[in-house]
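Apart from one protein chain that is not included, each protein chain of the complex appears where it belongs.
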Amino acid sequence: MDLGLAVDDSHPPYTVLAVKGEVDVYTAPRLREKLVELVSQGKHQIIVDLEGVDFLDSTGLGVLVGGLKRLRSHDGDLGLVCTQQRILKVFEITGLTKVFAIHDSVEAAAAR
Amino acid sequence: MDLGLAVDDSHPPYTVLAVKGEVDVYTAPRLREKLVELVSQGKHQIIVDLEGVDFLDSTGLGVLVGGLKRLRSHDGDLGLVCTQQRILKVFEITGLTKVFAIHDSVEAAAAR
Amino acid sequence: MEMILELEIPASPEYIAIARLVVSSIVSSRRNLPDDRIDDLKLAVSEACTNAIEAYGPNLAEDGAGERVRILVQDDDEKLEVDVADSGPGFDPDDLPTHPPVTDPERLNFERGLGIPLIRTLVDDVQFVSSPGGTSVRMTVYGEPLELHPPEEFEPEGFGPGDFGPEGTDVEGSG
Partner (left out) sequence: MEMILELEIPASPEYIAIARLVVSSIVSSRRNLPDDRIDDLKLAVSEACTNAIEAYGPNLAEDGAGERVRILVQDDDEKLEVDVADSGPGFDPDDLPTHPPVTDPERLNFERGLGIPLIRTLVDDVQFVSSPGGTSVRMTVYGEPLELHPPEEFEPEGFGPGDFGPEGTDVEGSG
């Protein structure tokens, strides 16, 4: 039930954070901590890869919104990678597909 | 939560019954039915392949003991294929390793 | 409506995964629902559990030992109902703040408040029963019961000759 969080710097200027597992009120704080840590290390172009995520609830959405806000305040950005229908659906219902750039692959996200 | 039961006649004189899933008080009746059916079709040399079994409890053991007894009464036999430690353990604790011939593979069981 | 299952967990985030697991596995074994509907219900239940836990307030870690969330699953021929109940302070579900539209840059200031809108969208029907003594969120999904195997009989008579008698009958035993 632990959240996997893997950082990959091989797509400069982007930092890819691959998330694995279930993002809920129990695990979301770890995702938030990791985002805060990356930003404090000066990483302001972040791609969050959600392909390994089995479950994402509103707490997880909130952390991503907070991350995007924080990065924007540093003139940065937070892009998402997600092709799973059940995860995309959560963004659609909440209208957040209009807030986030959602890509089909890390490569597509890094090719902006 | 359904039990998978696949019959394979490609190792004559043996009939191989491959079981998949969890064998407990809910699913064991289906295993028993299938064994009864095979015996009534005159198949008296049966190999029960437990490699696809995730869970086996005493109800499952009981069905296998009953099957062995029935086959013996027809001068037949019931052999098992099992290499999974957690399933073997149940046979060991109950002493049934001394009652059943337990093989490493269907090929080994059919080469008797 | 037939009561299927009741699960009671401490009001603590680490147990929500179990509530999800129980609900999705009971639903997939009882109802003829497509996977995406089960995922919807799972998410709705998770949101309701999150709210129930948060209802006990921020001091949970210190004194939350006795505070519980109760999940009740019931069904009948046409629907399945999951009820998530807490003994928190209650709230008024008709008086919730609304968000600015997603196109408004202000939207980014709102990390919360998505749970109840999600629940309302994901299930066929939801009823909030809330008072100062606690809240119950009753979520309903419509859909057929799963065609179950006819109830299997087992033999509780203990030690016996079993069903593999020498007669070769192919019907179930004496149970």
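So that you can tell them apart, the chains are marked A, B and C in the order they are listed, and the count of residues begins at 1 in each.
Basically, a residue touches a chain if its C-beta (ideal position, glycine included) is under 8 Å from a C-beta of that chain, and two chains touch if they have at least 3 such contacts.
Remember, it's a predicted structure, so these values are computed and weren't measured experimentally.
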item	value
Contacting the left-out chain in the complete assembly, out of A:Asp8, A:Glu37, A:Asp54 or A:Asp104	A:Glu37
Sole contact to the chain not displayed, among A:Thr15, A:Thr59 or A:Thr94	A:Thr59
Residue ranges of subunit C at the interface with the undisplayed chain	2-10, 12-15, 17-18, 21-22, 25-26, 29, 54-55, 57-58, 61, 65, 97, 109-113, 148, 151-162, 175
Subunit B residues that touch the omitted chain in the full complex	1, 22, 24-26, 55, 57-59, 61-63, 65-66, 68-69, 72, 85-86, 89-90, 93-96, 98-99
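In this section, only the chains that are shown with their structure count from here on.
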item	value
Computed distance of Cα centres, subunit B from subunit A, in Å	49
Subunit A and subunit C, separation of their C-alpha mean positions in angstrom	28
Subunit B-subunit C separation of Cα centroids, rounded to whole Å	37
Sequence positions of subunit A contacting 2 or more other chains	none
